[in-house]
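Below, a portion of the complex is reproduced, with chain positions unchanged.
Labels A and B are assigned to the chains in the order they are written; within every chain, residues are numbered from 1.
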Amino acid sequence: MAAFDIADIVQSLQTVRQQWREVQKRSLEPGGRELPAREALADIVGALKGVLFPMRLGPRDLRQESENFYIGHALDFALQGLLAQAKLELQYKARHLPRDDQAIDTRASETVRAFAGALPRIRALLDSDILAAYQGDPAAGSVDEVLLCYPGILVMIHHRIAHELYRLKLPLLARIIAELAHGETGIDIHPGARIGSGFFIDHGTGVVIGETTIIGNHVRIYQAVTLGAKRFPRDADGHLEKGLARHPIVEDDVVIYAGATILGRVTLGRGAVIGGNVWLTHDVAPGASITQALTQSAEAAANAQVRQQQS
Amino acid sequence: MAAFDIADIVQSLQTVRQQWREVQKRSLEPGGRELPAREALADIVGALKGVLFPMRLGPRDLRQESENFYIGHALDFALQGLLAQAKLELQYKARHLPRDDQAIDTRASETVRAFAGALPRIRALLDSDILAAYQGDPAAGSVDEVLLCYPGILVMIHHRIAHELYRLKLPLLARIIAELAHGETGIDIHPGARIGSGFFIDHGTGVVIGETTIIGNHVRIYQAVTLGAKRFPRDADGHLEKGLARHPIVEDDVVIYAGATILGRVTLGRGAVIGGNVWLTHDVAPGASITQALTQSAEAAANAQVRQQQS
C-alpha cells in the first residue's frame, strides 16, 4: 500500500494557516469553534418551517388535533437553538472588546424573544405569497402544490425569517439562512431586502436581489432578474462604503419579466411592467411598460439576415 | 436561561392558521396529512434510477449477474410507493367529491401499471440523450462520465419519469419530481413539456422549459435558455386561462445557444440555429440561423468607445 508523507503535509499546512492567522491578527490562544454553524441553522429553519406550516412541512405523522403540541415543542427547540447561535454571533462580533457574557446573554434573549413574536406576522405574509403564486401562475393546480413545490416559496420562507434576524442585528445568521435557500433554489435574496406582501418569483433560477432593495406589495418577478447595485463607491481610504442605499425601489404591483437587470437606486413606479432582458438604470414612471424595443427591431433585422445553413 | 412565551405564540399562530383555513375553506375536521410527500417521491425516483441504470446508479455493491434480482425488488418498492402517492394525489383532487375509495384504488393501480409498462421506453429515450450529450460536448470523455456527471442527464431522467406521470394525469407527483431536479440542477422543465429523443442540455443552469413546449429529436440547448410563454390570457372572470398552448415548438435538429429567450407559441423550424442571448417571439424558418446581429454591431460601437480606465 502506498504511504504518504502525512506528517510533512500537516506541517506545511500549519505554516500556511499560521501565516493567515498572523495576517488576520487572529488570537493564537487555544480554543474551540466560535462561529455560528450552518448545520445548526438548517435544523432551526427546518423546525420553523414546521412551526409555520405544521400540516404541510411538519412531521409526516402529524395530525391536526395535536398540531399545537407539535408546534410548541418545535418552537421551543428552534428558539433555544437560535438563542445559542445568536450568542455565538454576538460574541464573535464583540471578539475584540472586553468580554461581557451577561450583556450578550441579555441581548440574545431579547432578540430571540422579539423574533418569536414576529412569527405570526411572518406566517401571514407567507400566506399572501402563496396566494400570489397560485393566482399568478397558470400552471399552479392548488395552493398546496405551490407550498410543496415552488422554489419561489421556499426562498421566501427563508427570506422572511432571515430578514427578521437582519432587522434584529444578527446579519450573519440571516446570511447563512439566505444562502441555504440560495443553494437549493438558485435564488439569491440578500436578507437586508425589504419585501412587501404577495411577492411571487416564478421559476427563479438566477434571481439576485440586493441588500438595500425595497419591494412593495403584489410584485411579481421571473427567473434571472437582477435588482442590483450600479456602482460600489469607495471612501477616502479606498475602502468600499458599506450600507449605502444602492439597490432599486420597486413599488406595488410591478411585474418584471425574465432576465431583466435593474441597477442602482432607481424607482420602478407602481404598476410598471418591465420586459424580459431589459437593462435599466433609470427610474420608470408608474404604470409604464418598458420593452426591449430596439432588440426587437434587432430581431427583425436578424430575421432578415437568415441564410441557409451549410452543415 | 431565557424563557419565551411559547404558549402565546402557539396561540397566535393558531389564529393565523385559522384565518387561512377559513379563507381557503379548509375542512376543520381532525385528520392527518393528505398530500403526496416530497421525501417519499425522492426515494421512489432514487429506486427508479437504479431500475433504469442498475450498474451506474444502483447500489454500489451490485454485480452484473444479479442485476435482475435487484431491479425486480427495487421496481416493486418503487411501484408500491408510487401507488400510495398516486392514491394521495387522487384523493386530494377528489377532496370535494363524495368519497369513493374503490374507484381511486382502481384508478391508481391502472395508472401505476401503465407507468411501469413505459419504463423500457424511458430507458431507451435516456440512452439516446446520453449519446447526444457524448457526441455534442467536446469535453465529454465517455458515455459513463456523461451519465455520472451531467446535470442535463439528471434532469432528463426526472423529466421523462415526470412527463409520463403528467400524461397519466398525476400532475402533482410529476411536478414534485420535476422540482427535485430543478433544485439539484437549476434546470426547470415543466413535466408537461413533450421532448423527443437525443435531447441535450449543456451546463444547464437557468434553463426554463414551459408546460406546453414541444421539442423534436436531436435538439441541443445551452444554459439560461428560456422556452416560455409570452402572455397569460385571462378569461371573462379575470382568471388566468389554464392549459392553453402558449410555449414554443422546436423541431428536430435545432440548436439554441446560451441565454436565448423564445417566447410564445412560435415554431423553430427543423435545423434552425438560434444564437446566444437572442430574444425571439416569431417563427423561424427551417435551417435558418438567427444571430444577435445588432448587438454585435453594438459591440463594435462599444469597442470604439473604449476609454482609459482611471483607477
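FYI, a residue touches a chain if its C-beta (ideal position, glycine included) is under 8 Å from a C-beta of that chain, and two chains touch if they have at least 3 such contacts.
As the structure is a prediction and not an experimental result, all values here were calculated from the model.
Colleague: If you can see 2 copies, how many does the complete assembly in this structure contain?
Modeller: 6
The criterion applied here is as follows: only the chains that are shown with their structure count from here on.
Colleague: List the centre-to-centre spacing of subunit A and subunit B in whole Å, with centres computed as mean CA coordinates.
Modeller: Taking the average C-alpha coordinate of subunit A and of subunit B, the gap between them is 24 Å.
Colleague: Quick check on the complex: what are the subunit A residues that touch subunit B?
Modeller: 51-52, 54-56, 60-65, 67-68, 71-72, 75-76, 79, 83, 105, 108-109, 112-113, 116-117, 119-120, 123-124, 127, 135-139, 141-145, 148-151, 184-186, 203-206, 223-224, 258-259, 276-277, 292, 294-299, 301-303, 305-309
Colleague: Please output the residues of subunit B touching subunit A within their complex, sorted ascending.
Modeller: Residue list for subunit B touching subunit A: 2, 4-7, 9-10, 12-17, 19-20, 24, 28-33, 35-39, 92, 171-172, 175-176, 179, 182-183, 186-188, 190, 192, 205-206, 208, 210-211, 224, 226, 228-229, 232, 240-244, 246, 259, 261, 263, 271, 273, 277-282, 284-285, 287-295.
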